[in-house]
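The complex appears here minus one protein chain, its other protein chains still in place.
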Amino acid sequence: MSRYKRMGMLLLILPLIGLAPMAFGQEAAADAPSVADTAMFTVNNTWMLVATFLVFIMHLGFASLESGLTRAKNTVNILFKNTSIIAIGLLTYWLCGFNLMYPGFEEGSKGIFGFAGFLLNPGADYNPMTYADGAYTYWTDFLFQAMFAATAATIVSGAVAERVKLSSFLLFSIIYVGVVYPIVGSWKWGGGWLDQLGFYDFAGSTLVHSVGGWAALVGVLMLGPRKGKYVNGISKPIMGHSLPLAAIGVFLLWLGWFGFNGGSVLSADAEAVSFVFVTTSMAAAAGVAGAITISWIVQKKPDLSMALNGCLAGLVGITAGADVVSVNESILIGLIAGVIVVAAVILIDKARIDDPVGAISVHLVCGIWGTLAAGIFGEGKSVMTQVIGIAAYGITCVIAAAVIFGIIKAVMGLRVSEDEEMRGLDIGEHGMEAYSGFQIFSSM
Amino acid sequence: MSRYKRMGMLLLILPLIGLAPMAFGQEAAADAPSVADTAMFTVNNTWMLVATFLVFIMHLGFASLESGLTRAKNTVNILFKNTSIIAIGLLTYWLCGFNLMYPGFEEGSKGIFGFAGFLLNPGADYNPMTYADGAYTYWTDFLFQAMFAATAATIVSGAVAERVKLSSFLLFSIIYVGVVYPIVGSWKWGGGWLDQLGFYDFAGSTLVHSVGGWAALVGVLMLGPRKGKYVNGISKPIMGHSLPLAAIGVFLLWLGWFGFNGGSVLSADAEAVSFVFVTTSMAAAAGVAGAITISWIVQKKPDLSMALNGCLAGLVGITAGADVVSVNESILIGLIAGVIVVAAVILIDKARIDDPVGAISVHLVCGIWGTLAAGIFGEGKSVMTQVIGIAAYGITCVIAAAVIFGIIKAVMGLRVSEDEEMRGLDIGEHGMEAYSGFQIFSSM
Amino acid sequence: MSRYKRMGMLLLILPLIGLAPMAFGQEAAADAPSVADTAMFTVNNTWMLVATFLVFIMHLGFASLESGLTRAKNTVNILFKNTSIIAIGLLTYWLCGFNLMYPGFEEGSKGIFGFAGFLLNPGADYNPMTYADGAYTYWTDFLFQAMFAATAATIVSGAVAERVKLSSFLLFSIIYVGVVYPIVGSWKWGGGWLDQLGFYDFAGSTLVHSVGGWAALVGVLMLGPRKGKYVNGISKPIMGHSLPLAAIGVFLLWLGWFGFNGGSVLSADAEAVSFVFVTTSMAAAAGVAGAITISWIVQKKPDLSMALNGCLAGLVGITAGADVVSVNESILIGLIAGVIVVAAVILIDKARIDDPVGAISVHLVCGIWGTLAAGIFGEGKSVMTQVIGIAAYGITCVIAAAVIFGIIKAVMGLRVSEDEEMRGLDIGEHGMEAYSGFQIFSSM
Amino acid sequence: MKLIIAYIQPEKLNAVKQALYEKEILKLSITNALGCGQQGGYHESYRGVDVEVNLLKKVRLEIAVNEDYVQPTIDAIVHSARSGKIGDGKIFILALEECIRIRTGEKGKDAIG
Amino acid sequence: MKLIIAYIQPEKLNAVKQALYEKEILKLSITNALGCGQQGGYHESYRGVDVEVNLLKKVRLEIAVNEDYVQPTIDAIVHSARSGKIGDGKIFILALEECIRIRTGEKGKDAIG
Partner (left out) sequence: MKLIIAYIQPEKLNAVKQALYEKEILKLSITNALGCGQQGGYHESYRGVDVEVNLLKKVRLEIAVNEDYVQPTIDAIVHSARSGKIGDGKIFILALEECIRIRTGEKGKDAIG
């Protein structure tokens, strides 16, 4: 199901599972909407608003997870980035992002780039109840999508943490979220060429998570590892300073995912939303189980950070196909994602790629897995098309991120000074401590 | 839009934006409500319940924010106050608050004071579907409003933190929330004189935030600054002990605001609620942007505590007019609020008014700004009337708070002993530590 | 109201309070559901999904509360357990739990044990809109119930914290949640013998909280107290390491309870759900008030940990009868629960039963009180039948837990070594610290 | 050269720093400590159980000084840290054999200040 | 007068305090420390990477005593802190030149107790 739904000229493709929820699309244009139609419209919209605030709370989840998995001396910096990102996401999406992502490609358009103009504008003939065939208003549409946009930048934030220069990161985020994310997003959800090709990505394993993950990978490679991470060729773990904060983050992300996936049904359709709730939760549970099992075997000890990553891996993995796989398949997808993420964290570290929070493993690797899984298990989906989509996003995002990061690096630098890194970005960048009064061994 | 809606005798004024959501007010009284009517009623009520639990979670937001921005040695005390306040808010609102705030002023009443009796009583002829013209039940009405009530006291809590005597504060809260808040609230939302005058306050920039803010100001002035805050005329910053806790608080408050403002539509009307979601979020984002920009310029370093306050400033600022300003105006309102709050924090500190969490700057100053902004940008609103409303609330709340605090001060004292303050209220008032085992420099 | 609702052959008993919300049960079977019917169905299901994610977030609440009230050196272990439990709960419920709990007892069955087969299967003639008489889909049903299941194990987790062996605990949880909980649950909510007898437990004071509480009691007795808890016959308090975490936990649990109780209405029925919201909140508020008052009198100082327990006590207490008692009665129930929990914590400690988080006092003792209270205050309920139910659950759960714990103890041991306990389970079981870098007096 | 160790009440730290500063003793090191002394401790209570807390929070100062600074240092500390109540703390003086400034390698009296 | 510094296992703190108490040594100061010694450390693992933790948590005691209390103090500590396993800790004894009670200004032997 694509997400193109603007301009009133496109039909909302009804959920594939379960019965068609509403048969009143035709009458909706009638003069006075009936109470029943209004009720149906209102419940659809209410659910989408609930989904919106659930996706919003994922930003707190990311903020908590990222700060929990990094050192106390960089906590203010991470919280600052996450607070900024949600503001950046909303403001750029309002400025241009929404209209870049849903340009309303004309019939016959190649579906690569379109722009419906700056700022919000529901249009002169805007009618809430026909806007998205009675599923939600223009405003809901904007805000739900805007909450998604900021997510991509947040993923980068965790991977480049503890060494990236604040101003450089913020600038990158503005451009990536404001321009790159919506343009590549339009290829599928905006009804562009990948959508026309039959590429499938229900809620964004690729469009959100991999898009963020690719940029994270590029950022990490251009920045290099944190000082003290690889000494004489040996990888030294740099422990997160608060696992309760990390756990709070993961639970909040799972909570938010009910809106992320459940809201991607784009209506309150009972059968579809509830089914997506089940596949999403079962994949998360299986991701936990998979990661615990494999990490217990490999590392001999049950590793909490792996269990938490396993949960996220399951969630990212199910995101592309949450509505087209069976419950049993969702468990399998989650289980595999949980195993993959453990392997990825270990291998990526072996490859001297320093990703403090495992963002690349979780969002990029499992995002790819999830997109493939939708092709493998989803009825009528093609693995080949999925691969094309994955590659298209990969190539574009890597190039885009490399160019943006490259220019920023050349012009203003990407990384804080070694001194600042040692002392912590909180004091270096912000002149402020996260835990004033607490005695903390900052040598670590 | 006023909020008077009880007694079945007042009409729910339909949201001003978008199409009228339901045209079945007339039939609602019919014997057997139709399925469509019931569905419409149920979705309205369900949304209001969701809004209710969102407002509830703001209390966790306040608890987190306030404890994060104060010292570790006073954390138990702050958590205790916040846990008590929600209990006090609900119990006093049940006892008398609800019936003081919505007394159902009779036609021709001056609309200054009314009381519909103690305890809850939906009335003999109570019919859920006609109670608020099919928007929600009596119970939803009570609980949604009760969750608001406790907010006012919480605002005071942060401002007087780290030195106020627990029992004195609790007593103040009981009286202020149980009596003052609902009586002044009735002037507008209860359909009283300010409502009749055309004063506009959509969700409580004045009725909730300023009412809390004025009491906070009075409390701070009567208590004096914390020991060590102003030494030889120089202001010494007293740093908050956990910025992650503060950030969690702000994100949860934003989350809660979806219910605070979104619920103030008083129905699930799709166009109105979603529009309010957008203005609320955009103002918050703009508040963050405004505060970051200005504080980066003035303080040279990007200040997280200012970014967080900017977010809340935007939210408080948009609260009065979230439904009557345009999206672009909401961004402007938020941006200005973000700038104002930075200036206010700095100036209030310069004036030797010691407000540990910035409650006065956020809730009072931006509450006033928001109320004015609704007059400036809201169609058909009058700035003059807004000023009258602001003044009326200011004068009444300052007098009421001064009298209550004054009597409490005379009878039982307001402030803990110097010794207790130095050692921390956690040990002094509660004989308990918040972070047992952690080594913390309590000299700070 | 019982919860048996599967197989399409049982009628959803309509909420007892307020008007009957839908009169379309008959037409639902018709070929094409009307828009109104679909709207009603969708809003019901949407509310149940919201309730589902609210119950989900209770698991974060438990994780926070339990880690906050125990020592820093065991935090990773507690978080690991809580992350595992939600996965275990969902996976076992999918494997067999759901079909054990709702086997669809046939007419004339004794209603003691039934099993509808492994895995999920909505059945060939599954029709979402008739499945539960238009209240929710099969998937919603499963997930809402599955979220409940994990709760029982979480309750045990807190009580046995700081000394139980991880693998033993996980094994216990799998069996208890996967087999015991659903079988005894079927006696009432599955329409079994206790339901037929007229036993009443609206949302699980007994079926969830006591079932968890009994196992907690057995676990604690079989494990013995933590080292250093009782020295020379004197009880030494072992303080929790983070009261902010504990407070976050309690607020999140209250939030989740809106779904726990509100969702147990099993439809979005406006009057019933909003009424349950009010009784639930008022009982929580009264629980806080009761616990604060009594603990202030007895302990001379206002004790935050007691205030938090009082809140939970009120919530557990109202759970059995939230829909059948009046608002005033709900306050009385909460108030008494708040007093009971303080007494229980003190007495259980006097009895040398070491329950680090007070799980037995909150969930078992107040669970019993709540079940009795539903009999005392609920119209048409019998205290005698309630006592029978309480006893039946008590005997069965104690035996089951004793057998499972006993076999595990014999085969693989229940408790970590003394050395591991002293050093902390985080290092012993996981080789990881929760607060890396922080200087913490681990001697405590 | 002497090494002066002082235990003081945490809330006196700023005053002591100020007093030392006035006597031009600008270098010192500080650690957190728990102290057990004449001061009785206080009672906490946690979940209904009474706790006797007899390890009280103190701040430990370590100050290396040349001989002629010993008395001024003691005076400054005693003066600024005294409240007259039990728990005010103690000063211990040890002989310091050598002092080396890491940055320059300087030794002895020159390295102290 | 001597200044006794002892590093012990954190879990022995209560036992040591108790043993000192019985010998009427009621005053002491405690800090947290990390120790590196014969005790090998242990292995943590974090996100798949093995960590050798060789800085173990210890508690550091500082006790100023008069000469006749030195032996009882040592005995009490050795007795109560010993488990026989590597890592039990060390006791160091330094000469203490002077001791001053901040509250009263008392000096020397009288100020110690």
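A, B, C, D and E are the chain letters, set down in written order, and residue numbers restart from 1 in every chain.
Note that a residue touches a chain if its C-beta (ideal position, glycine included) is under 8 Å from a C-beta of that chain, and two chains touch if they have at least 3 such contacts.
Since the structure is predicted, the reported quantities are computational estimates derived from the model, not experimental observations.
**Student:** Using the touch definition given at the top, which of the shown chains does the missing chain touch?
**Tutor:** A, B, D, E
**Student:** From the listed residues B:D133, B:D269, B:E329 or B:D349, report the one that touches the chain absent from this view.
**Tutor:** Counting the whole complex, the residue in contact with the absent chain is B:D349.
**Student:** Would you mind spotting which of B:K110, B:K236 or B:R352 touches the chain that isn't drawn?
**Tutor:** Of all options in B:K110, B:K236 or B:R352, contact with the hidden chain holds for B:K236.
**Student:** If you put the missing chain back, which residues of chain E would it touch?
**Tutor:** For chain E, the residues touching the absent chain are 2, 5-8, 31-38, 55, 58, 60, 74, 77-78, 81-95.
**Student:** Since one chain has been left out of the picture, which residues of chain B touch it in the full complex?
**Tutor:** Per the touch rule, chain B residues meeting the hidden chain are 235-237, 239-240, 295, 298-301, 303, 305-306, 309, 342, 345-346, 349, 358, 439, 441.
**Student:** Over the whole complex, note the residues of chain D touching the chain we left out.
**Tutor:** Considering the whole complex, chain D reaches the absent chain at 3, 17, 26-32, 62, 64, 94-103, 105, 111.
Keep this in mind: only the chains that are shown with their structure count from here on.
**Student:** What's the fewest number of moves from chain B to chain E, given that each move must go to a chain touching the current one?
**Tutor:** The distance in steps between these two chains is 2.
**Student:** On a CA-centroid basis, which chain has its centre farthest from chain C's?
**Tutor:** The most distant chain relative to chain C turns out to be D.
**Student:** For the homomeric pair chain B and chain C, should the interface be classed as same or different, according to whether the shared residue numbers exceed half of all numbers used?
**Tutor:** Copies use mostly different positions to touch.
**Student:** How far is the middle of chain A from the middle of chain D, if each middle is the mean of its Cα atoms, in Å?
**Tutor:** Distance between chain centres: 52 Å.
**Student:** Please compute the C-alpha centroid of chain B, do the same for chain C, then give the distance between them in whole Å.
**Tutor:** 32
**Student:** In whole angstrom, how far does the Cα centroid of chain D sit from the Cα centroid of chain E?
**Tutor:** Result: the chain centres lie 18 Å from each other.
**Student:** What positions in chain D touch 2 or more of the other chains?
**Tutor:** Only 32, 34, 44-46, 51 qualify.
**Student:** For chain A, jot down the residues that touch at least 2 other chains.
**Tutor:** 34-36, 39-40, 43, 46, 50, 239-240, 242, 248, 301, 303, 305, 435, 438-439, 441
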